[in-house]
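Just one protein chain is left out here, and the rest sit where they should.
We call the chains A, B and C, going by the order they appear; numbering starts again at 1 in every chain.
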Amino acid sequence: MRRFEYVKDFEQPDVLLPNTWIVVRIDGRGFHKLSDHYAFVKPNDRRALDLMNAAAVEVMKDLPDLCIAYGVSDEYRKLVTTIVSTFTAYYIHLWSIYFPSTPLQPPNLPSFDGRAVIYPSSRILRDYMSWRQVDCHINNLYNTTFWTMVLQGGMSNTDAEQELKGTVSADKNEILFKRFGINYNNEEEIYKKGSVLYRQYELQDPKEAPASQEEDSLPEAKQSRSQQDKLKKLRRKAQVVVDHIDIIKDDFWERRPWILSGKPGKLPVQG
Amino acid sequence: MRRFEYVKDFEQPDVLLPNTWIVVRIDGRGFHKLSDHYAFVKPNDRRALDLMNAAAVEVMKDLPDLCIAYGVSDEYRKLVTTIVSTFTAYYIHLWSIYFPSTPLQPPNLPSFDGRAVIYPSSRILRDYMSWRQVDCHINNLYNTTFWTMVLQGGMSNTDAEQELKGTVSADKNEILFKRFGINYNNEEEIYKKGSVLYRQYELQDPKEAPASQEEDSLPEAKQSRSQQDKLKKLRRKAQVVVDHIDIIKDDFWERRPWILSGKPGKLPVQG
Amino acid sequence: MRRFEYVKDFEQPDVLLPNTWIVVRIDGRGFHKLSDHYAFVKPNDRRALDLMNAAAVEVMKDLPDLCIAYGVSDEYRKLVTTIVSTFTAYYIHLWSIYFPSTPLQPPNLPSFDGRAVIYPSSRILRDYMSWRQVDCHINNLYNTTFWTMVLQGGMSNTDAEQELKGTVSADKNEILFKRFGINYNNEEEIYKKGSVLYRQYELQDPKEAPASQEEDSLPEAKQSRSQQDKLKKLRRKAQVVVDHIDIIKDDFWERRPWILSGKPGKLPVQG
Partner (left out) sequence: MRRFEYVKDFEQPDVLLPNTWIVVRIDGRGFHKLSDHYAFVKPNDRRALDLMNAAAVEVMKDLPDLCIAYGVSDEYRKLVTTIVSTFTAYYIHLWSIYFPSTPLQPPNLPSFDGRAVIYPSSRILRDYMSWRQVDCHINNLYNTTFWTMVLQGGMSNTDAEQELKGTVSADKNEILFKRFGINYNNEEEIYKKGSVLYRQYELQDPKEAPASQEEDSLPEAKQSRSQQDKLKKLRRKAQVVVDHIDIIKDDFWERRPWILSGKPGKLPVQG
């Protein structure tokens, strides 16, 4: 045994930079083909989105350290693979609830890859989230217009793509409204804003909210183990909600200070 | 949008060192608790092992670049998370075949983490594999003896642990044989040797096998894209087999030169 | 040529995490032996410290992006090796000024190694600096007491070490004062506080100083190239000073806000 043990020396450490925001991004592998195989509705399949969110809710319930993909861990690779694996497990397990008449058929099983990016301040984390939401809006407006032109307007994919080349948002809004009578503003929020998941506590009055963001910069490492366990338990009690809401403006963050401070708020009174 | 785009600068590259052997190790998360919850048989649950192997077979079928967890990729994190996610997907999907009367019950869903280690030569890769197989043997002898003492001998966990402290292999073999009439050599190979998965081609005569290992050190990057695609297709045609066999001695590797050379052999004639 | 070019693929990127504080620590290699060889005075050799500071001043003059080892760069390794090499170059070149009668004798040439550590917020950077200054004080009190016992008290190294084992600061102060009439508070500040180097601008009134540290968290990447060049030029005009002063308390940082904000202040009026 001894003579093989040197192989351990090849393991590289992959320690995480403490006190930073870790964003773990999960991407479906070959989902273009998969969405064809299982006949996802274009441009948005509500069941598929709901399944994604349901899997994400379970990941957040399983890993109480996450809050909007906010995590603290001592090892990079384990963090990322754990999240991706847990997400995959629930995605497969919950599939039949969202697609009751479309059973999974190997080898067409959904799977995912993931990667982590580190952001050193909450300002930059918010800019990252804003970037994603702007991106979501731009893509959804394009896809909604494109598929309406194809499915309702009877255009070919190529023609629709050609006509949309170089258009700005106002142009697409006009196409939707003038040709198809669709007011893009009335589209469902989940398509326009995406989904944001977080633990739900009592909303705070933005005026009363502590202006200072300084607290989130307090070294996490200074917290005792028992204090961390206590916070973990409090987080487990909170409900994970799926919201479709503006996360670019300050309001979202000021009313939910626990997301960036990491300090659980008051549990809302049940109605 | 533009003002948020700087967030892309925080993405760190994670390029793989070319021309090395990449071992991706997958570990079950909290499987001690999970094996209790679903009442896995001690010390070895054949269904659980077969399920692991079945999921691994599907991963190898899905990712033809793998051969005994041998892979070539340009990105670390994607490689690892893809393998872990695919493994998880099949594990969950195939569960009901191996545990037909034990349905999965959330939140007790199996999930996995993974990590990659790089080995710069096939000699070191083989030493790594040897290390794992020696480890498997040592652990299984311990577990078999321990659980026999507990389940058949009626000892408490603590007493069995205490008695086994400091014993060597010969001692454990003797306990098994003298007290319980068990000849460890007769235990099933899957428990004693573990499982090795590889693509099956016609076995070669070790004497004829090219002695030189030099070919596996030929820079993979020198292969053209079309050549790589051709190899990929050939690999997809081969059957992935699960074997329980000595991988420490030269014989295993000399008869299956394709594993280390990366060059598919002849497909075996179907009986 | 072409057939060798694939070797480029082995170069690994080593990109820096933007918007963080980078501390580059430089250590003398084998300076224990070197300080013996060139007969440095114990416990502190003023010439050797002045030489270190002089070399550091030149590094800061050469690399205007540095401020208290604060830097922005796109590549880790180049940053660290450049600083270490520049430091070494000046250290060797300036040696004869500080040790006019002790010429360097190869192979006893001073050399250094270096490493970079990243801190994600200015609060943590300040904690790091505080840690170094507390460390400096503790070590200097020990060394001063030890060498006084040896050089003035005639004790052997072993006896002095033995007696000091387990003593606290108050004990060492007492030994110095009672046995040798030395009041540690009167020791030179350079020995007790270490040296801090920064660019000198007009000191600010702490009360007027902007309380917010938020500005240093503004993404550097958002600055235009020409803006960055302008800042660089302003920094080059400032004098680099060597100070021996408390950097743990707020006062130091509040009076010199340019250190953490990265924004050059007003050049002081020359007397």
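Methods note: contacts are C-beta pairs under 8 Å (C-beta built on N, C-alpha and C of every residue); 3 or more make two chains touch, one makes a residue touch a chain.
From a predicted model like this one, the values you see are computed outputs, not experimental measurements.
Among the residues C:Tyr38, C:Tyr119 or C:Phe146, only C:Tyr119 touches the chain that is left out of the figure. Touching the chain that is not shown, out of C:Ala39, C:Leu104 or C:Val241: C:Leu104 (per the contact rule at the top). Not every partner is drawn; the one left out touches subunit B at residues 17-20, 118, 120-121, 123-124, 127, 213-214, 217-219. The chain not displayed touches subunit C at residues 1, 3-7, 10-12, 14, 29, 58, 61-62, 77-78, 80-82, 84-93, 104, 106-107, 109-119, 124, 127-128, 130-131, 134-135, 138.
Everything below uses one rule, namely that only the chains that are shown with their structure count from here on.
Superposing the C-alpha atoms of subunit A onto those of subunit B requires a rotation of 180 degrees, given to the nearest 5.
Inter-chain centre distance (subunit B to subunit C, centres taken as mean C-alpha positions): 50 Å. With centres set at the average Cα position, the gap from subunit A to subunit B is 32 Å. Averaging C-alpha coordinates per chain places the centre of subunit A 43 Å away from that of subunit C.
Shared contact sites, meaning residues of subunit A that touch two or more other chains, fall at 118, 124, 127.
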